[in-house]
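Structure first, then comments.
The complex is shown incomplete by one protein chain, all other protein chains being positioned as in the whole.
== chain A ==
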(Lines give C-alpha, C1' and ligand atoms only; values in the text may rest on other atoms or scores of the structure.)
Protein backbone atom coordinates (compact mmCIF):
# COMPACT_ATOMS: atom_id res chain seq x y z
CA UNK A 1 0.00 0.00 0.00
CA UNK A 2 2.72 2.37 1.06
CA UNK A 3 4.71 1.21 -1.94
CA UNK A 4 2.01 1.91 -4.45
CA UNK A 5 1.42 5.29 -2.85
CA UNK A 6 5.06 6.30 -3.16
CA UNK A 7 5.26 5.12 -6.77
CA UNK A 8 2.14 7.04 -7.61
CA UNK A 9 3.56 10.23 -6.04
CA UNK A 10 6.75 9.55 -7.97
CA UNK A 11 4.72 9.28 -11.12
CA UNK A 12 2.80 12.44 -10.37
CA UNK A 13 6.07 14.22 -9.73
CA UNK A 14 7.40 13.03 -13.05
CA UNK A 15 4.22 14.04 -14.80
CA UNK A 16 4.31 17.47 -13.18
CA UNK A 17 7.96 17.87 -14.20
CA UNK A 18 7.14 16.93 -17.75
CA UNK A 19 4.20 19.30 -17.80
CA UNK A 20 6.34 22.12 -16.44
CA UNK A 21 8.95 21.45 -19.09
CA UNK A 22 6.35 21.49 -21.82
CA UNK A 23 4.93 24.68 -20.39
CA UNK A 24 8.35 26.28 -20.39
CA UNK A 25 8.82 25.30 -24.00
CA UNK A 26 5.39 26.45 -25.00
CA UNK A 27 6.02 29.75 -23.25
CA UNK A 28 8.26 30.68 -26.18
CA UNK A 29 10.52 32.28 -23.58
CA UNK A 30 13.33 32.85 -26.07
CA UNK A 31 11.14 35.34 -27.84
CA UNK A 32 11.04 37.73 -24.91
CA UNK A 33 14.47 36.92 -23.47
CA UNK A 34 16.24 39.87 -25.17
CA UNK A 35 13.62 42.35 -23.96
CA UNK A 36 13.69 40.94 -20.43
CA UNK A 37 17.49 41.15 -20.33
CA UNK A 38 17.38 44.74 -21.55
CA UNK A 39 14.84 45.84 -18.95
CA UNK A 40 16.55 43.92 -16.14
CA UNK A 41 19.97 45.39 -16.97
CA UNK A 42 18.89 48.99 -17.45
CA UNK A 43 15.91 49.38 -15.13
CA UNK A 44 15.31 46.62 -12.58
CA UNK A 45 18.88 45.90 -11.53
CA UNK A 46 19.86 49.58 -11.17
CA UNK A 47 16.63 50.27 -9.31
CA UNK A 48 17.29 47.48 -6.79
CA UNK A 49 20.97 48.37 -6.49
CA UNK A 50 19.87 51.95 -5.78
CA UNK A 51 18.05 50.68 -2.70
CA UNK A 52 21.30 49.06 -1.53
CA UNK A 53 23.32 52.23 -2.17
CA UNK A 54 20.81 54.24 -0.14
CA UNK A 55 22.18 52.48 2.95
CA UNK A 56 25.76 53.63 2.25
CA UNK A 57 27.78 56.83 2.43
CA UNK A 58 29.18 56.38 -1.08
CA UNK A 59 30.37 59.59 -2.75
CA UNK A 60 29.82 58.34 -6.28
CA UNK A 61 33.40 57.73 -7.39
CA UNK A 62 35.64 56.19 -4.72
CA UNK A 63 36.15 52.42 -4.62
CA UNK A 64 35.31 52.06 -0.95
CA UNK A 65 32.38 53.12 1.14
CA UNK A 66 30.64 52.08 4.33
CA UNK A 67 27.21 50.81 5.09
CA UNK A 68 25.68 53.36 7.41
CA UNK A 69 22.36 51.74 8.15
CA UNK A 70 19.49 54.17 8.21
CA UNK A 71 21.71 57.25 8.57
CA UNK A 72 20.84 58.60 5.11
CA UNK A 73 17.15 58.10 5.85
CA UNK A 74 17.26 59.96 9.16
CA UNK A 75 19.27 62.65 7.41
CA UNK A 76 16.67 62.84 4.65
CA UNK A 77 13.75 63.23 7.02
CA UNK A 78 15.58 65.91 9.00
CA UNK A 79 16.62 67.82 5.86
CA UNK A 80 14.34 70.84 5.29
CA UNK A 81 15.24 70.69 1.57
CA UNK A 82 13.59 67.27 1.36
CA UNK A 83 10.24 68.71 2.34
CA UNK A 84 10.57 71.71 0.05
CA UNK A 85 11.41 69.42 -2.85
CA UNK A 86 8.62 66.96 -2.02
CA UNK A 87 6.18 69.86 -1.80
CA UNK A 88 7.30 71.14 -5.21
CA UNK A 89 7.11 67.67 -6.73
CA UNK A 90 3.55 67.24 -5.45
CA UNK A 91 2.64 70.68 -6.76
CA UNK A 92 4.04 69.79 -10.20
CA UNK A 93 2.34 66.38 -10.20
CA UNK A 94 -1.06 67.24 -8.78
CA UNK A 95 -1.25 70.82 -10.04
CA UNK A 96 -0.58 69.93 -13.65
CA UNK A 97 -2.86 66.90 -13.44
CA UNK A 98 -5.82 68.99 -12.31
CA UNK A 99 -5.17 71.70 -14.91
CA UNK A 100 -4.51 69.31 -17.78
CA UNK A 101 -7.70 67.41 -17.09
CA UNK A 102 -10.00 70.40 -16.68
CA UNK A 103 -8.60 72.28 -19.65
CA UNK A 104 -8.14 69.12 -21.75
CA UNK A 105 -11.75 68.09 -21.15
CA UNK A 106 -12.95 71.60 -21.97
CA UNK A 107 -11.01 71.59 -25.24
CA UNK A 108 -12.32 68.12 -26.10
CA UNK A 109 -15.93 69.16 -25.47
CA UNK A 110 -15.44 72.19 -27.69
CA UNK A 111 -13.71 70.28 -30.49
CA UNK A 112 -16.21 67.44 -30.35
CA UNK A 113 -18.60 69.83 -32.09
CA UNK A 114 -18.65 70.07 -35.82
CA UNK A 115 -16.65 73.28 -36.17
CA UNK A 116 -14.78 74.23 -39.35
CA UNK A 117 -11.62 75.10 -37.40
CA UNK A 118 -11.50 71.95 -35.32
CA UNK A 119 -8.62 70.20 -37.16
CA UNK A 120 -6.53 73.36 -37.08
CA UNK A 121 -7.18 73.94 -33.38
CA UNK A 122 -6.49 70.31 -32.53
CA UNK A 123 -3.20 70.36 -34.45
CA UNK A 124 -1.93 73.51 -32.77
CA UNK A 125 -2.91 72.39 -29.27
CA UNK A 126 -1.20 69.03 -29.80
CA UNK A 127 1.95 70.41 -31.46
CA UNK A 128 3.96 71.05 -28.23
CA UNK A 129 3.64 67.37 -27.27
CA UNK A 130 6.12 66.39 -29.98
CA UNK A 131 8.66 69.04 -29.02
CA UNK A 132 11.35 68.32 -26.44
CA UNK A 133 10.28 69.57 -22.98
CA UNK A 134 13.72 71.14 -22.80
CA UNK A 135 13.04 73.22 -25.94
CA UNK A 136 9.55 74.07 -24.68
CA UNK A 137 11.18 75.28 -21.47
CA UNK A 138 13.58 77.51 -23.44
CA UNK A 139 10.77 79.00 -25.50
CA UNK A 140 8.84 79.90 -22.36
CA UNK A 141 12.07 81.24 -20.94
CA UNK A 142 12.03 83.73 -23.83
CA UNK A 143 8.55 84.66 -22.68
CA UNK A 144 9.16 84.99 -18.93
CA UNK A 145 12.81 86.13 -18.90
CA UNK A 146 13.55 89.24 -16.83
CA UNK A 147 15.70 90.87 -19.50
CA UNK A 148 13.95 91.17 -22.86
CA UNK A 149 11.27 88.60 -22.10
CA UNK A 150 7.99 88.95 -23.98
CA UNK A 151 5.96 89.30 -20.79
CA UNK A 152 8.02 92.21 -19.54
CA UNK A 153 7.62 93.95 -22.91
CA UNK A 154 3.90 94.09 -22.18
CA UNK A 155 4.53 95.36 -18.66
CA UNK A 156 6.79 98.11 -20.01
CA UNK A 157 4.24 99.13 -22.66
CA UNK A 158 1.66 99.41 -19.91
CA UNK A 159 4.08 101.56 -17.93
CA UNK A 160 4.51 98.96 -15.19
CA UNK A 161 7.70 97.68 -13.58
CA UNK A 162 9.16 94.50 -15.12
CA UNK A 163 8.75 91.33 -13.06
CA UNK A 164 11.45 88.77 -12.42
CA UNK A 165 8.95 85.92 -12.57
CA UNK A 166 11.49 83.12 -13.00
CA UNK A 167 13.65 84.45 -10.19
CA UNK A 168 10.78 84.60 -7.74
CA UNK A 169 10.50 81.55 -5.48
CA UNK A 170 6.83 82.25 -4.83
CA UNK A 171 5.99 82.48 -8.53
CA UNK A 172 8.23 80.15 -10.47
CA UNK A 173 6.84 76.79 -9.29
CA UNK A 174 3.48 77.91 -10.71
CA UNK A 175 5.12 78.92 -13.99
CA UNK A 176 6.59 75.42 -14.21
CA UNK A 177 3.12 73.92 -13.65
CA UNK A 178 1.75 76.20 -16.35
CA UNK A 179 4.44 75.28 -18.89
CA UNK A 180 4.07 71.56 -18.24
CA UNK A 181 0.29 71.84 -18.57
CA UNK A 182 0.57 73.89 -21.74
CA UNK A 183 2.86 71.31 -23.29
CA UNK A 184 0.86 68.19 -22.49
CA UNK A 185 -2.77 69.34 -22.40
CA UNK A 186 -2.97 68.04 -26.00
CA UNK A 187 -2.59 64.45 -24.81
CA UNK A 188 -5.47 64.80 -22.35
CA UNK A 189 -7.56 66.49 -25.05
CA UNK A 190 -7.02 63.66 -27.58
CA UNK A 191 -7.81 60.97 -25.02
CA UNK A 192 -11.00 62.79 -23.99
CA UNK A 193 -11.97 63.33 -27.63
CA UNK A 194 -11.60 59.59 -28.28
CA UNK A 195 -13.68 58.90 -25.18
CA UNK A 196 -16.40 61.35 -26.22
CA UNK A 197 -16.59 59.87 -29.69
CA UNK A 198 -17.14 56.39 -28.27
CA UNK A 199 -20.31 57.51 -26.44
CA UNK A 200 -23.40 56.53 -28.41
CA UNK A 201 -25.62 59.41 -29.57
CA UNK A 202 -28.70 57.44 -28.55
CA UNK A 203 -28.19 58.40 -24.92
CA UNK A 204 -28.31 62.09 -25.77
CA UNK A 205 -31.34 61.69 -28.01
CA UNK A 206 -33.20 59.86 -25.24
CA UNK A 207 -32.21 62.60 -22.80
CA UNK A 208 -33.40 65.25 -25.26
CA UNK A 209 -36.82 63.60 -25.41
CA UNK A 210 -36.93 63.75 -21.61
CA UNK A 211 -36.10 67.44 -21.85
CA UNK A 212 -32.77 67.21 -20.00
CA UNK A 213 -30.65 70.36 -19.74
CA UNK A 214 -27.10 70.53 -21.14
CA UNK A 215 -25.65 70.32 -17.62
CA UNK A 216 -27.85 67.35 -16.71
CA UNK A 217 -26.75 65.54 -19.86
CA UNK A 218 -23.12 66.27 -19.05
CA UNK A 219 -23.46 65.07 -15.46
CA UNK A 220 -25.53 61.94 -16.06
CA UNK A 221 -24.29 60.75 -19.46
CA UNK A 222 -20.97 62.29 -20.52
CA UNK A 223 -19.06 62.25 -17.25
CA UNK A 224 -19.89 58.68 -16.14
CA UNK A 225 -19.21 57.23 -19.60
CA UNK A 226 -15.95 59.16 -19.77
CA UNK A 227 -14.60 57.56 -16.59
CA UNK A 228 -12.14 55.21 -18.39
CA UNK A 229 -10.59 58.22 -20.18
CA UNK A 230 -10.46 60.12 -16.89
CA UNK A 231 -8.60 57.24 -15.25
CA UNK A 232 -5.98 57.03 -18.01
CA UNK A 233 -5.45 60.78 -18.04
CA UNK A 234 -5.18 61.09 -14.28
CA UNK A 235 -2.61 58.31 -13.99
CA UNK A 236 -0.58 59.41 -17.04
CA UNK A 237 -0.49 63.05 -15.96
CA UNK A 238 0.35 62.32 -12.33
CA UNK A 239 3.27 60.08 -13.27
CA UNK A 240 4.48 62.63 -15.85
CA UNK A 241 4.19 65.57 -13.46
CA UNK A 242 5.89 63.85 -10.53
CA UNK A 243 8.85 62.96 -12.77
CA UNK A 244 9.26 66.47 -14.15
CA UNK A 245 12.88 67.28 -15.03
CA UNK A 246 13.65 68.94 -18.38
CA UNK A 247 11.29 71.91 -18.06
CA UNK A 248 12.74 72.81 -14.67
CA UNK A 249 16.29 72.60 -15.95
CA UNK A 250 15.39 74.90 -18.85
CA UNK A 251 13.36 77.47 -16.92
CA UNK A 252 14.94 77.89 -13.48
CA UNK A 253 17.51 75.12 -13.05
CA UNK A 254 15.80 74.50 -9.71
CA UNK A 255 16.57 77.97 -8.40
CA UNK A 256 16.76 80.38 -6.84
CA UNK A 257 18.48 78.17 -4.27
CA UNK A 258 16.34 75.05 -4.22
CA UNK A 259 13.08 76.97 -4.54
CA UNK A 260 11.76 75.26 -7.68
CA UNK A 261 13.69 71.99 -7.44
CA UNK A 262 11.76 68.77 -8.03
CA UNK A 263 12.87 65.42 -6.65
CA UNK A 264 14.38 64.58 -10.07
CA UNK A 265 16.50 67.72 -10.36
CA UNK A 266 17.41 67.61 -6.66
CA UNK A 267 18.69 64.04 -7.03
CA UNK A 268 20.63 64.97 -10.12
CA UNK A 269 22.37 67.81 -8.26
CA UNK A 270 23.13 65.68 -5.21
CA UNK A 271 24.83 63.12 -7.40
CA UNK A 272 26.68 65.22 -9.95
CA UNK A 273 27.32 68.51 -8.22
CA UNK A 274 27.61 67.48 -4.59
CA UNK A 275 29.09 63.97 -4.99
CA UNK A 276 26.57 62.67 -2.50
CA UNK A 277 25.61 59.43 -4.24
CA UNK A 278 24.37 57.57 -1.16
CA UNK A 279 22.05 60.41 -0.26
CA UNK A 280 20.95 60.84 -3.89
CA UNK A 281 20.00 57.16 -3.93
CA UNK A 282 18.01 57.64 -0.71
CA UNK A 283 16.10 60.52 -2.31
CA UNK A 284 15.55 58.23 -5.31
CA UNK A 285 13.93 55.59 -3.09
CA UNK A 286 11.63 58.22 -1.59
CA UNK A 287 10.72 59.48 -5.06
CA UNK A 288 9.93 55.98 -6.32
CA UNK A 289 7.75 55.36 -3.25
CA UNK A 290 5.87 58.63 -3.69
CA UNK A 291 5.22 58.00 -7.38
CA UNK A 292 4.18 54.42 -6.72
CA UNK A 293 1.80 55.26 -3.88
CA UNK A 294 0.18 58.24 -5.59
CA UNK A 295 -0.22 56.66 -9.01
CA UNK A 296 -1.61 53.42 -7.52
CA UNK A 297 -3.98 55.39 -5.27
CA UNK A 298 -5.20 57.35 -8.30
CA UNK A 299 -5.58 54.17 -10.34
CA UNK A 300 -7.64 52.39 -7.69
CA UNK A 301 -9.72 55.44 -6.87
CA UNK A 302 -10.71 56.11 -10.47
CA UNK A 303 -11.13 52.42 -11.36
CA UNK A 304 -13.63 52.16 -8.52
CA UNK A 305 -15.47 55.18 -9.83
CA UNK A 306 -15.61 53.47 -13.24
CA UNK A 307 -17.40 50.50 -11.71
CA UNK A 308 -19.83 52.72 -9.82
CA UNK A 309 -20.56 54.66 -12.99
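Simple rule for what comes next: a residue touches a chain if its C-beta (ideal position, glycine included) is under 8 Å from a C-beta of that chain, and two chains touch if they have at least 3 such contacts; residues count from 1.
As a working rule, contacts and distances are computed from a predicted model.
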item: Name of the absent chain as recorded in UniProt (options "Carbohydrate ABC transporter membrane protein 2, CUT1 family", "DNA-binding response regulator", "Thioredoxin peroxidase" or "Cysteine desulfurase"); value: "Carbohydrate ABC transporter membrane protein 2, CUT1 family"
item: Among A:11, A:41, A:74 or A:216, the residue in touch with the chain that has been omitted; value: A:41
item: Contact footprint on chain A, counting only the chain that is left out; value: 23-24, 26-29, 31-32, 34-36, 38-39, 41-47, 49-50, 53, 60, 107, 110-113, 115-118, 120-136, 138-143, 145, 147-150, 153-154, 182, 187, 190-191, 193-196, 198, 201, 204, 208, 228-229, 232, 239, 242-243, 245-246, 249-250, 264, 267-268, 271, 277, 280-281, 284-285, 287-288, 291-292, 295-296
